[in-house]
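As you look at this complex, bear in mind that one protein chain is not there, while each of the others sits in place.
Here is chain A:
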Amino acid sequence: MSKRIEVRDLDVYYGTFRAVEGVTLTIEPRTVTAFIGPSGCGKSTFIRTLNRMHEVIPGARVDGEVLIDGNNLYGPGVDPVLVRRQVGMVFQRPNPFPTMSIRENVLAGVRLNNTRMPKQEADELVEKSLMGANLWNEVKDRLDKPGSGLSGGQQQRLCIARTIAVSPEVILMDEPCSALDPISTLAIEDLIEELKTEYTIVIVTHNMQQASRVSDKTAFFNIEGTGKPGKLIEYDDTTTIFSNPSVKATEDYVSGKFG
């Protein structure tokens, strides 16, 4: 199911303000890629361009190409709705639908395509998705209870279950652990390790230990100052970025000398 992502010379704008400039990188299938960098450097903005969620904000737009297995997401005639069905996203704060039960939350995305799914098939998908998100054992007895009654870490895994239920090709995670305690964070990190065997995963994180623990490759973003666009400084194997980076700014950042 996983696909290669190629980004070519991408500029991202909010109105006339250029937030991210000239990003070119290639993400291999079945890998975890981490985006790190100081606040405001555009890494969250950039990850949202990979499933066309960026343009949800009024005035936001993109120049350049994002290819998933050779198909340009920003090509003419490409429906952003269909793009988002292939590229799932997990957000910074857990956001299960409060008006839906745990079961309905998992099925929310599937119901968009296939409203008449037989009950047995739906049950199997709920179980498979919750298993895939390591949540099944904790919630199997209360599938009809509201998703908002779970703990933060459970809610985030519910969101991951909801995302993988639609069988996306890529999963984007925008600081998925920043609102969670260390134990829940560990659970999500273990889960990322497992999901990697099936999906291409891109994760934004502020936690450098997390980037070094979970990712195969790391991209370091930086800005020169307020009002300047963010840029991709260095993109390499995670071990290289953390032990022997080729750019001074990267070394300073990962060793904690600035930021």
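Keep this in mind: a contact is a pair of C-beta atoms (placed from the backbone, for glycine too) under 8 Å apart; a residue touches a chain by one contact, two chains touch by 3 or more; residues count from 1.
By our rule, contacts and distances are computed from a predicted model.
Asks: I notice the complex is incomplete. Of the names "Poly(3-hydroxyalkanoate) polymerase subunit PhaE", "Aspartate carbamoyltransferase", "Methylaspartate mutase subunit S" or "Phosphate transport system permease protein", which is the UniProt protein name for the chain that's not shown?
Replies: The record names the chain that does not appear here as "Phosphate transport system permease protein".
Asks: So which of A:Met100, A:Met117, A:Leu186 or A:Met208 would be touching the chain we can't see?
Replies: Only one listed residue reaches the unshown chain, and that is A:Met100.
Asks: Out of A:Asn51, A:Gln154 or A:Thr238, which is the one that touches the chain we can't see?
Replies: Within the whole complex, the residue contacting the unshown chain is A:Asn51.
Asks: Among A:Lys43, A:Arg103 or A:Arg162, which residue is in contact with the omitted chain in the full complex?
Replies: A:Arg162
Asks: Check the options A:Thr31, A:Asn72 or A:Ser148 and report the residue that touches the missing chain.
Replies: A:Ser148
Asks: Under the stated touch rule, tell me which residues of chain A contact the chain that is not displayed.
Replies: Against the missing chain, chain A presents residues 51, 53, 56, 58, 81-85, 88-89, 91, 93, 95-101, 108-109, 112-113, 145-146, 148-149, 159, 162-163, 166.
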